[in-house]
Structures are given as C-alpha cells and as structure tokens.
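Every protein chain but one is kept in place in this view of the complex.
Each chain gets a letter, A and B, in the order it is written, and its residues are counted from 1.
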Amino acid sequence: MSERLEVKKTYKLYIGGTFPRSESGRTYEVQNSAGDFIANACLASRKDLKEAVVAARSAQSSWSSASAYNRGQILYRIAEMMEGRRVQFVQEISQSEGISVEEAEKQVVTAIDRWVWYAGWSDKLSVLAGSTNPVSGPYYNFTIPEAMGVIGAIAPEQNSLLGLVETVAPIIVSGNTCIVLASSRAPLSAITFAEVLATSDLPAGVCNVLTGNKEELAPWFASHMDINGLDLSGIDEPSLLSEIKTSGAQNLKRIHSFPESQNPRRILAFMEAKTIWHPIGV
Amino acid sequence: MTIFEYAPALESRSIVSIQPEYGHFINGTFAKGSHHFPTINPADEETLSHIALGNSQDIDAAVNAARVAYESIWSKMPGKERGKYLYRIARILQERAREFAVLETLDNGKPIRESRDIDVPLAAAHFFYHAGWADKLDFAGLGNSPRPHGVAAQIIPWNFPILMLAWKIAPALAAGNTVVLKPAETTSLTALLFAQVCQQAELPDGVVNIVTGNGSTGAALVDHPGIDKIAFTGSTEVGKAIARAIAPTQKKATLELGGKAANVVFEDAPIDECVEGIVNGIFFNQGHVCCAGSRLLLQEDIADEVLSKLKVRMAKIRVGNPLDKNTDLGAINSSEQLAKIRDLSKSGDEEGAERWSPDCTLPNTGFWFPPTIFTGVTQAHRIAREEIFGPVLSVLTFRTPQEAMEKANNTPYGLSAGVWSEKGSKILWAAQRLKAGVIWANTFNKFDPASPFGGYKESGWGREGGRHGLTAYLKEAESNNE
Partner (left out) sequence: MKYFGLVDGTETSLLNYLKSLSGVDQVGAEARAAALATRSIKTSAKKFAIDLAISMVDLTTLEGADTPGKVKALASKGVRPDPTDSTVPSVGAICVYGDMVAIARQHLDLIGGVHVPVAAVATAFPSGRASMAVKIQDTNDAVAAGADEIDMVIDRGAFLSGRYIEVFDEIAQIRAICAGKAHLKVILETGELVTYDNVRKASFLAMAAGADFIKTSTGKVAPAATAPVVLVMLEAVRDFYQLTGHRIGVKPAGGIRNTKDAIKQLVLVNETAGPEWLTPTLFRIGASALLNDLLMQRMKMRDGYYASPTYVTID
C-alpha cells in the first residue's frame, strides 16, 4: 500500500470576501529558514490592490455604521475561530519563521489574546476619545471619534501572525476597513488568518489580505487616492518610508508607524474627531 | 418711505500707534530686519508700516533662541508657573482688547464689529483656557508625565491673524513647547503687538519668537532641522508641500487647511434663523474662512422661499469702511485674493451659473467684492468644488436627505458642514453621515477654545482646541511605549 499523498494547500489573496489568485498570475516561493520550498504565495499586483481598495471602500459605510457592540462581537468571534486553528498557525509560523514550536505557540496565543484586547475597545472608544465640551454659549457641543475610512497597512516582517493582528485589529475595530500586505517572508499565516475571517461573521471587504512584495506595492498604497490612512509599522527602511510619506501627501493620508503593540493610540490614529454643535433652546 | 440712514460711526484709530518699521521678535527683543516690505490697509491701500522679510539667518536665530529657552527654562518650569504666564497674557489681551481690534481691522480689513466681538475676545479665551491645562497635562489622555515636542514652528494665515496666533501659541506653551511663529505676509501687525504683550507679561526670552516674512520665510522655518513640530493653517496646497517637506524627518505636524463646506438646509428648517446662518456662514469675515459654508444645499421644495429671503437679507448687509461699527462686510485682504475671487466668480458666469448681488456701492480705493450668490450651480462647477475664500456662495439643490449627504460629502475637503432642521432625529442622522470635523447643526461658524476644530481628508491633520488640540503638542512618556 502506497503512502498517502498529502493534499497541499494553495495560498491565495483575500479580497472582498473571496480568495482570488493575483490577477497578474504571479506567485513567489515561500521558503523556510533553511531555504526549502514551503508553498507558493500570490505575488499581488497593483491591480489586486486596486480591487481590494474598491472592496474595502464599498464595505466601509455599513461596517462603520454597525453598532459598536456588534463589531465587538464579530471581532470576538474571530478570536474564537483563531483558537480553533491554533495548531495550523503554530505549524505555519514555526515552519516559515524558523522558530521553535514553543515560540510559535507563544506567538499564536499572544496574537489571539491581543485580538481579544483590541476587540473589546469597540464600544469604549467614544468614552476614551470623545467629550462634551463646555463652550461659552447656549450650545450643546460634543466630540465623537469616528472611523476614518479605508486604511492601508504594511504588516511587520517579524512575528507574521502577531504583527498582522496588531496591525489589523486596531484599524477595523473602530469601523475602518483595511487592505493589509502580509509579511513578505512569512505570509502563510496571514492567508490562514484570512480563512478565519472568511468563516467568521466579518462582512466581506472589511479586511482584505494581500501577499507580495512591499517595495513593489507600498508606493501604490501611498499614491492611491481612495486610501485615507496608512499603517507603515512593517516598513523599516527610512528611504522607502520617506518616499511613501511624500507620495501620501497628495491626498494628505494619515501615515503612522507604531512602536507600541498594545495601545489604544493605534486605534485612535485612524479615527477622526467630529465635533457637533447644536443650540440649546425651546 | 422713511429712510433710516446710519451716520458714520467710526471706531477711533488713535488707540493704536504703528511704528514706521518693524523687525523680528527674537529672544525677547526686536531684532532689526535686513529687508522690509510694506504692509497696507486693504480698505484704502494706505501703507501702514514696513515689515521685515525674514530670511534663513533670521529663522536660524529664532529657532536657536527657542531651543535655548526650551532646554534651559521652559521645559524645566513647573506647569503651574507656565500656566500663570498664559493667564497673564490672557489678561493683557483683555486689557488691550480695543487696541488689538482696531489694529487687526486696519491691517486685515475685517469689520471692527468682528475683530472687537469675535477675534480678540476669542484669542484671549484661548490663552485663558490653555493656561488651565498647563499644570494638568497628566490628565490630557496621554498617561502620566507626557512630554512636549520641543520647538514648535507655527505658520498662520491672514484671515484671523491674532486669533490664529492664539490657537497656535496658547496650546504650544501650555504643553511646554517653545515657539517660532511666522505671521502671514499681509497681516503681521497684531503678531508684533503680541510680541509686546509677551514683554509686558515678562515671558522668558525666547519662549515666543516671531519672524515675519513671506512664503520663503515659512519654507525656511519648515525646513529648519532644529524644529520638532509644525503647526500650519493655510491652503491645502501649502499643507501638502509641508507634508512632503517633512516626509524624510521626524517632525510632527498639524495642518488646518482648506474647505468647501456644505450647508444643508432641509425643508423643516427654522427658516429665518437658517437665513442668518447662511449669511453668517459665507459672509462672516468676507468669506475668508476655511470652514465657510460656501456650498448651500437647499431641499428643492423650499429653495425658492429660502433664496428669496436670503436675497432680502443680503440687501441689508452693510459693506464699507471696516472701522465703521455698523459695517458687516469689510475689505478683501489683498489684491491677489481679490483677483482669485474675481477669477472664480468669472468661471461661475462662464459655466452658466446665475450671479446675483444686492445693490451696493463699493469704495473706490482698496479691495472690495460685493456679497454674491450663484444659483443654478451643479457639483461639476468650479465654484462648487474649489475654495473661493471670499463672499461668494454657490447654491445647489437636492431632493432627498440621502442625495444631500452624497452631494455634501462629494469633495476632497472635510473641514466643516452645516445642517438645518427642526427634526432632532434628522439632525443626528445627518451629523453622523457628514464627513467633516465640525458639524454646525442649526447654527454656523461658532468657535470656542474648548471645542476641537479640524478636518477630515484634505482639510488637514489633527485638531486644534479642547483636549484633542492640546494633545497635538504632547507625546507620551517613553515608558508608556511597550
């Protein structure tokens, strides 16, 4: 009896709730730390990014108008689904990042916990960043934080799952939608994470995951006029950072890189403060 | 018919004494400038004084003074003491309010009624408000012991010279930064008078530095390696240039830029107050207001009624000598701005919109433009998309609330918006959907130091005013970053 042949997984992009291949038909080899082939990943093109932005924009209004409680529940549900995929995450991370199973295990549980931490913020943000303002005059004046719109993100190379979680969760918890470019070197857990999203209740288009080359795609993130903000925590090269910030000025994108991993600042950086005045009278 | 003519009621200008020439205010003293340019009264083109044209050496001296003051005094001073300086400044501004108001009106062209009742009192209020923050920064929302950025470069526009100065300097100093401020080219005088206030308040040398000049002076300030933070109010174009200029650096920036605010009037609006709001929205300060309600969106079934009332009301707007206490609409700030307003208005004519202005006699000298509305405007017209920054209102109509929101948000700007309805739920519905940083519901163009101000999208970065504005001048203590 011959040995059973394993059914290998095809890793694809995640755009608008579906798993397409790159429109360019391009892929690249994902290797382990020893340089051995693990899988082929899609090498997303600027057109894939364009499609992802369309998906993110069309999902944004209804996602941000869902109740904060509802968003919190959906995000928590994602954590539940991640927990169910723990073994798969550990295996992928350990393999592609070249770290021990124990270290990978630690990263995965930290990622799940961090996701839960961010999920819980959904209905507390206006307490944190909102205010009623005592203006001198017969007006009720209040400020509320509001989702910014469509946010692009370049996830860190290291800690492929945890970095992704710390990038995506703070962006979408407030009602933004996002397009995230996964770690180029270790993208597999990101696609598995996309499968988690697909099987949770997160509406299609809220989070779109691309794999590919950040030097190639980051400038297109920067110049895209329908992206409102960028999380560049995954970019360390000063020259690329500077280039992206320069290009992003064309529509005054809010561009941030975060040293901190667990801080509501990451959420608030992609929210706008809206101040409303109304007379008080009879 | 009896005609009730208001006799001239001129505010006396004897309260101000303007020197023939001014230098920069650096390190607590007035330094002589190398080159000077004239500053004029836009209402009659009289040369008021000569202003120093700051160059990179002046900027360098000012930034160095600010750095020394930051390192040696201001960053070490307890917040309680910093706050008392701000309180002093607030009080002096109140004491010298009339002087500031008259000088502002002379230099800027805005009506004395506005400089006296709005600009100057609000400027004092900003210092008073932020004075109280100086010793309470631990409660600003950035954790314990937040830190100032260091030296703040502040570049302000000509539409609200002393008020924008206050918006910039008050929070910067409260948070513990020192500043180099560059006033707008055409409106430096109240900033230079403010320098005297700093002296009267015995503010330590170098904490506030004021370098006058033009765009190149501002660029030199932005590019100076010694600054840590930029606060700019002005055009979106320059805002983007600043964003590009600082891209390779660690400099932080807040930008308050342009707008093309929709003022949305629903059929159930309180019509008379709404007409007042429309007038205040676009004719306040000659329409030189980034958050002006320059796109009026009228629900079709009330459009005729509102327009007819608006025209009657516009006929009452008193255009003329800004120093007259009964003037409602003053002079356009500069010939350049007047040319821009004329150019865009001409495009409105050419693109088929219908122009209307009440009969009004404009003075022969100075820069003037009558209150103007364009009807029959569509979203595709230039006058519906570009910021005119003058007393020119574009009127559009809509049929359903959904359509109103789509049109209102159909702009790269997002600074402010207005909504008028007596139906509370509709107000909240619209306020939720309008993509703008400030929503005025059943009112317009209201400002307060406690109220955050700033825009979405291409209207800028960050907020000014309130706790939100203060935090732009602070960063978290290092220990808070995991």
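Here is the rule we use: a contact is a pair of C-beta atoms (placed from the backbone, for glycine too) under 8 Å apart; a residue touches a chain by one contact, two chains touch by 3 or more.
No experiment lies behind these values; they were computed from the predicted model shown.
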Per the touch definition above, residue among B:Ser75, B:Gln199, B:Asn326 or B:Asn409 touching the missing chain: B:Asn326
Residue of B:Thr2, B:Ser17, B:Gln250 or B:Thr361 in touch with the missing chain, whole complex considered: B:Thr2
Residue, one of B:Thr217, B:Asn442 or B:Thr471, that touches the chain absent here: B:Asn442
Subunit A residues touching the omitted chain (full complex): 137-139, 279-282
Subunit B, residues in touch with the chain not shown (by the definition above): 1-9, 113, 117, 268-274, 276-277, 308, 312, 316, 325-326, 422, 442-443
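Please note the rule applied: only the chains that are shown with their structure count from here on.
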Residues of subunit A defined as touching subunit B within the complex: 65, 128-129, 131, 133-137, 139, 141, 143, 148, 228, 238, 242-243, 245-246, 248-252, 254, 259-263, 265, 272-279
In the complex with subunit A, residue positions of subunit B that touch it: 125, 141, 236, 239-241, 243-244, 246-248, 255, 257, 412, 414, 427, 431-432, 436-443, 446, 448, 450-454, 456-458, 460-461, 463, 466-468, 476, 480-482
